[in-house]
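What follows is part of the complex, with its chains left where they were.
In this document, chain identifiers A, B, C and D correspond to the written order of the chains, with residue numbering beginning at 1 in each.
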Amino acid sequence: MRNPLTVLKRLVSDSGDARTDGGTASSGTSLLSRDSIRSAPFWLPPFLLVGLFVYGAILWNVVLSLTDFQGLGDPNYGDLDFENYVVAFDGGTPSWTDYSIDPIWNATQNTVVLMVAFAIVCLALGLLLAILVDQQIRFENTFRTIYLLPMSLSFVVTAKFWLYMYDYNTGLVNIALGAFGFGPIEIVQNPDLKLAAVAFALIWQYSGYAMVVYLAGLRAIPSSHFEAARVDGASTIRMYWRVIIPQLRTATVSALVVLVVFSLKAFDFLFSMYGGYNPGPSADILATQMVREAYGNQNWAYGSSIAVVLFLMALAVVAPYIYSQYRQGQL
Amino acid sequence: MAELTLDSITKVFTEDDGNEIVAVDDVDFEIADGEFLVLVGPSGCGKSTTLRMVAGLETITEGEIRLGGRRINDKPPAERNIAMVFQSYALYPHMTVKQNMSFGLEESTDMSDDEIDEIVTDTAEMMGIANLLDRKPDDLSGGQQQRVALGRAIVRDPEAFLMDEPLSNLDAKLRATMRTELQRLQEDLGVTTVYVTHDQTEAMTMGDRIAVLDDGILQQVGTPLECYHTPNNYFVAGFIGEPSMNFFELDVEGDALVGEHFEYPISDQLRGAVSGSDSVTLGIRPEDVEFRADAMPTEPTDFACTVDVVEPTGDANNVYLTFDDDNSDEPRTFIVTVSGMDRVESGDKVVARFPESAIHLFDEFSGEALKNRSLEDVESVDISI
Amino acid sequence: SGSDDGSDGIQLLHAWSEGDGNAAIAALIEGFQEEHPDIEFSEDPVDGAARSNLDQVISNRLQSNDPPSTFQTWPGKTLEKFGDAYADIEGDVWNDDLKNNYRSGPQEQAQLDGTYVTVPINIHRINNLFYNTAVVEEAGVDPTSWSSPSDVVDGCAQISEETDAVPFAHQTSSAWSTSQLWETVFLAMAGADGYDDFLNGEGDESTVEDALANVVELEEYFPGNSSSIGFTEANTMVQEGEAAFIHQGDWAAGAYSGNDSFNYGEDWDYVPYPGTSGSYLLNMDSFPYFDDNPTPEDTKTFLSYCGTTDAQIRFNREKGSIPPREDADVSQLNQFQQDQFDHFTNADAQPPSIEHGLGVVPQVKTNISEAFSAFIESYDAGATAGDLVGAFN
Amino acid sequence: MIVFYLIPIETGLMTAITDPSAYTGSAPYLPPAPGDVSLGPFTNAVDALSQGLANSFILVVPATILSGLLGSMAAYGLTTVDWKGQIGIYMLFVAGIFIPYQAVLVPLTQFWYNVVPLRTTVESVAPMIPLLQEFHWKLIALIVTHTAYGIPICTLLFRAHYKKLSDEMVEAARLDGASITRIYRRIILPLSVPMFAVVFIYQFTQIWNDLLFALTIIQFGDASVVTQDLVSIGVSQEGTNFPLRMAAALVAALPTLLVYIFFGDKFAKGVTA
């Protein structure tokens, strides 16, 4: 067992070597700098690729969002302003069109609700599944594979499938509700339920991932913790609630990162489920609005500014993660 | 506080493929109220399993466990009023020391928060960890964690403590300190305690009695010195004591026990012991071999030897000897411990004497002890400057 | 003339990758190549993009200054989307022959701000009400006698009372069918002029709301699971006798023609949507001409061909729609198409469809689609009416 | 619970073996009546998708391997060999994971179509290189794009893995005389195998199922990948051929399904190893 602290120390210190030796052992410095130069072939090519395509594209997109670009010809980079952002927050008719533009509040709200609900329920369901699978070691591999399987399917299949599931007459969801004595309910176009329905479908698709991560997390907790809690008199539920679940923080964080990435794919699902980028106000998210503005209305610059907002939101979720990882020396 | 009885306890694990593993086989013993019993044995012999059955963490395949006279086989762990200390301490890493210590009381009693607080604070003071109450386990040293784990067990004021190698994660110095501390604590509290270890020193020094397990079967229960000096069998003799007892296989031939490199005379006293056996194992502890430099054997129990290696440990020297009669390529060595003040060098010619009073004899096949040291011998030695 | 710039020939992008559309475009190209064997079509198969993605592809290509020769697009106001990219083809393509033989409605739709930039190849009618004759007869209703949208509602009520069938097969998993239904009802209520006013942003909000209210009334007769099904399943209900009516473009009939036991005039029939019999609500496909054209001459030759009756008959025979040219010889088309063509040539008005992009510019169309996406959640006629009238600013 | 997770595949399968003309859309999870069973949708789907499948493989295999390999190299360069500033660079990698694809579509189009002369280059050398087709330039562009966007998550995964490797082992290799490159080749790379399983599976699925980049960069034509073909297959104005669509979806999903069925376990183990 390696103590994480030692690892941290090593991490911190090895990078410190070059500094420590400063003037005293110049040859040592060159040895180490030789290391960092020799390591460049490893990180530099990927870094350049990422820098060019990911960050280059993002920056370009940010600049674009400051123009009035409407899809044809070359964007006028000479005339940059924040008008699109003003419109995005306040609505109204911007200078580059005759039509009023919807602000992003509704879509932003839906996006946040969807992301948060998706992430929380995925984690909760994943945890529950993990706890269940953890009890039954025998078929564990099969279970794991099955729970992961939805992840491999394309939205063409899963969107159609969920339309079936939510069918008013024959959908399994309504049949199940019927079994509990609830009348069939309209789900797909029900303004109160459709965002939930979308979230639920996404949860179905990705909760297996959370399960896998949690299962590994559970396995990493020494069995003596379970036993100590039992000897201490905790019931099974209390044991999980007070002793086990709090220890799954790392697993939660690492699952969350990937789930956020997945939640950005909600667009594809909405697109398939509602046959286009117009899922209706109750399920409209920033991604659909962005594509609608850019590709539907040719409001490219405006679309870019929505994309920037979306990126900043994703970053807002992730920045604390990166920061805390950094603080804990996990980076 | 109560006495703990294990009555013909057996534990059989059934593996996935249907194989049955008998982890604990018909084990019987009784631990008096307030007694400190150490359970020792090699890895996999069933120590942990036994302990876990007592704690209620494993079901009992056969037999009965009684605590204070009441059968507890079917009680869930929480209702047994037993506390357990784990090798890994099993402190909850996300809770502070205080929360760790309170947890059991919160879960298993309906004390008010204030009461719990008081008990925890008192116990922490007694354990000298009052200043750590707000720290998380990860911020504690090994010894401190150990103390917290103990504190957590004590807080609950259980009828019995079970400890599964609680000191094995500590380094040598700390282990020595904690050993005495734990012992003293147990004496003060007077709680019936079962303590699992495979550390020789702990086994010998801590318990009122030792129970030696091998392969699920109880080999001997007795005081440390009983086990050390009058082992029931070959296994116990070899297991208890570090360095181990030296063993030699000998055949019973007429008036002598005949081995590859030496013959040992069968005196009248010995005659009875070996009468039923064809071959026996002679055992002698390293400190019981008497030892003289530069001399010829003068008695039939003296053997000419050569010093192979000397390992000084400061207060003592472990001297590895070979028999001069041994001409094989890798001559058989045996160990003798002598005082650290004695200067012995590799290559020295010496004479080793195996005093009859000090030797043990075991039946070669059953392993049962035929002759042990007499415990009276031990006690009668005079203490003098 | 051969390929004029040495490239791979005419690049035609379309989304007809399947079924009748695919057959139609194949027939069209075949006809063209019979006539112009020296002109190549790009060897790239031009499918592979769904309708909703086709515009994105075009947009991307225009942004990279690489327009195709032509592509499948709705004419009319949709053309505004890539407005600056098109070039005038009056004279070269839109010669007198075309101008004389396209009816005024379709001809207007070929123009962007008065300039001819595209050639419509077919017309789908939107204001149809198809029905299963057996179901209708069982309930004792006679659609041919109806004259207003409220008759449809009443008729549906009767169906619902008299039979087990769903009165009005309709899908609401996406908004387009409902938007299309509303524009038909609105046309019936507002008349062609009122409809035109709406297109000009001067619609009468109360009529708009009345039309929506009519749709809300109809909604009661939609299948219970309308939000989970697509148009195909709705249409299947009519064929299976599980539903009485469906309002759709005439492509719905294309599906019936593949069903041997479901015959026009016997098992199914249709009426122009009650109240709109004098109008032919247009949905068209067309091929526009890009200014920066990779194959200028060949493209024009192709577009000219598309303006011929030969091309339009070949195409529409497969597509199930009708030719925009009045002089087309429709005897090669099926009876339903012939009947439709008859309606067309006799129609007083040929208003452009809103849902299908002819009547309003893309931004407005998007606003209207958004309004209907909201409408099928809430069925709030008042709010949606406001949204629809407000879609123009 | 298991049923719940499995039923969509079953539903798709049942739909896909139904004769399109007999398909009604109700209770699609029940097997079709025996008379209505047809393999037609599958054969049609395979026919229609063959080019797309081939293109997808041409895309996915190199893109997956490249992003995995580059991610592993980046992780190694930023972990096992320690030097100043690596944390800053690594943070950029991590933040790159969370960029919504929508946010970069416009620049990507501009870049591939207007900035780099990839198309003309490939078109001019294509006739000289066997198997290289002119339209492959789009696939190359897409491979590079997916590689670039895959690197951040791969780096994250690999770095977590490498940090768990024993420092002492790497030091032992240094003492044994291995250079940084040799250590990577002979020690790190072989020990990355479990992580490569994870990364490959993850990237394979992501790239295989991606539509957005394909639409943006490939747009249409010979280079279309299977997801693009899937969007339009079975959809026409007169209706949707659901059996064909489901059959196509299953055919298109088959590689990823197989990957999960056979290697899902490795994935699960590697994710948190």
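Just so it is clear, contacts are C-beta pairs under 8 Å (C-beta built on N, C-alpha and C of every residue); 3 or more make two chains touch, one makes a residue touch a chain.
A quick note: this is a predicted structure, and the numbers were derived from the prediction, not measured.
Whole-complex stoichiometry, in terms of the displayed chain labels, is A x1, B x2, C x1, D x1.
What we mean here is this: only the chains that are shown with their structure count from here on.
Considering every other chain in turn, the ones in contact with both subunit B and subunit D prove to be A.
Between the contact lists of subunit C and subunit D, the overlap consists of A. Of the two interfaces, A-D and A-C, the higher number of touching C-beta pairs belongs to A-D. Averaging C-alpha coordinates per chain places the centre of subunit A 40 Å away from that of subunit C.
For the pair subunit A and subunit B, the distance between C-alpha centroids works out to 55 Å. Shared interface positions of subunit C, i.e. residues touching 2 or more other chains, are given as 56, 63, 229-230. Across the assembly, subunit B contributes no residue in contact with two or more other chains. Contacting chain pairs (ordered by label): A-B, A-C, A-D, C-D. Contact residues on subunit A toward subunit B in their complex (touch as defined above): 138, 222, 224-225, 227-235, 238, 242-243, 246-247, 249.
Interface residues of subunit C, counted against subunit D in their complex, comprise 13, 15-22, 44-50, 53-54, 56-57, 60-61, 63-66, 124, 229-233, 235-236, 240, 249, 251-252, 254-255, 258-259, 320. By the touch criterion stated above, subunit D contacts subunit C in their complex at residues 21, 23-25, 52, 106, 109-110, 113-114, 135, 215-216, 219-222, 224, 228-229, 231-242.
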